[in-house]
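In what follows, a single structure is set out as C-alpha cells and then discussed.
Part of the complex only, each chain left as placed.
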Amino acid sequence: MTESATRHFELARILDMRPLTIGDGRCAWGMPIKSLHMNPYGVVHGGLLYTLVDYAMGGALTSTLETGQRCTTLEIKMNYLAPAREGDVRAEAWVVSKGGRVAVLQASVAVGETQLAIATGTFYVMTPSGA
Amino acid sequence: MTESATRHFELARILDMRPLTIGDGRCAWGMPIKSLHMNPYGVVHGGLLYTLVDYAMGGALTSTLETGQRCTTLEIKMNYLAPAREGDVRAEAWVVSKGGRVAVLQASVAVGETQLAIATGTFYVMTPSGA
C-alpha cells in the first residue's frame, strides 16, 4: 500500500477492524471484541458495529466497480438485535441492486451464531469525468 | 468516575470524542478532525459521525431519565450530506418524543456552518425491576 493508503486505514488498525473476504459484490469485515470497544454499559458500542458495516458495504460495492470508479455512502440504517460482550464480530455486506450511479446494500452483523444487527444502505457511485 | 466508567469511555478517548453539552433532552458531542479519523478516501469516516450521534442521542435521552433507568439503541439511520476533511465536528441530538419505554430522537452533525449529516433513531428505556 502507498503511504496514503496506509494512513487512511489507520482507523481500522486502531479499532482492530480488518477485511475478511471480498469479491463478487460481497465483503466481510471482522473485529475481535476488546475492552476498548465497549460503550458505557459494557457492551460493544453500536457505532463500531456500524463502522464495520460501512467498511463491509463499501468493500462489497467496490468489488463490482470499474477501474477509476469509487463510491460514497448516502445513508445507512442499522437495527440492533442483541448486545455483544465477547467473541469475534463479523459484519457481512452484499450488493442487492446496482444501477449506473446508485446501489443498495444489505448487511448482517453477528458473533458466531448470534445475529447482532441488520442494516440497509444506499451508496453513490462516482465515475471520474472523461472515463 | 469509577474505574469501570473510565474504562468504558476508553473508546471515546481513543477516538478523541467528548461530550460538549447535556441537559433537558439535548446533548452534543464533539471531535476535532485528525488523520486517524479518515476513511480510505481521505474524508472523515461515516462510522465516526454515526458514533458521535449515538453518543449524543444516548446523552440526550439519558438526561430525561429517572435514577436507575438506562437506555439502549434500537435503530439509527444516518443520511450524509457532505464530506469533512478538517475542523471540529459537532453532533447535536434531541429527544423528539418519549413514551414509557420508547423514545425517538433526531440529530444533526456539522463542522461550523456546514451540515454533514442528519439522523433519526429509536431508543428503548429500561427500568430496573422493583423500581
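Just so it is clear, A and B label the chains in written order, and each chain counts residues from 1 on its own.
We adopt the following convention: a contact is a pair of C-beta atoms (placed from the backbone, for glycine too) under 8 Å apart; a residue touches a chain by one contact, two chains touch by 3 or more.
Since this is a predicted model, take the numbers as computed values, not measurements.
The full homomeric assembly consists of 4 copies of the same chain, 2 of which are present in the displayed coordinates.
Please note the rule applied: only the chains that are shown with their structure count from here on.
Between the Cα centres of subunit A and subunit B there is a gap of 19 Å.
Interface residues of subunit A facing subunit B in the complex, by the touch rule stated above, are 4-5, 7-11, 14, 35-42, 45-48, 50-55, 58, 70, 72-80, 83.
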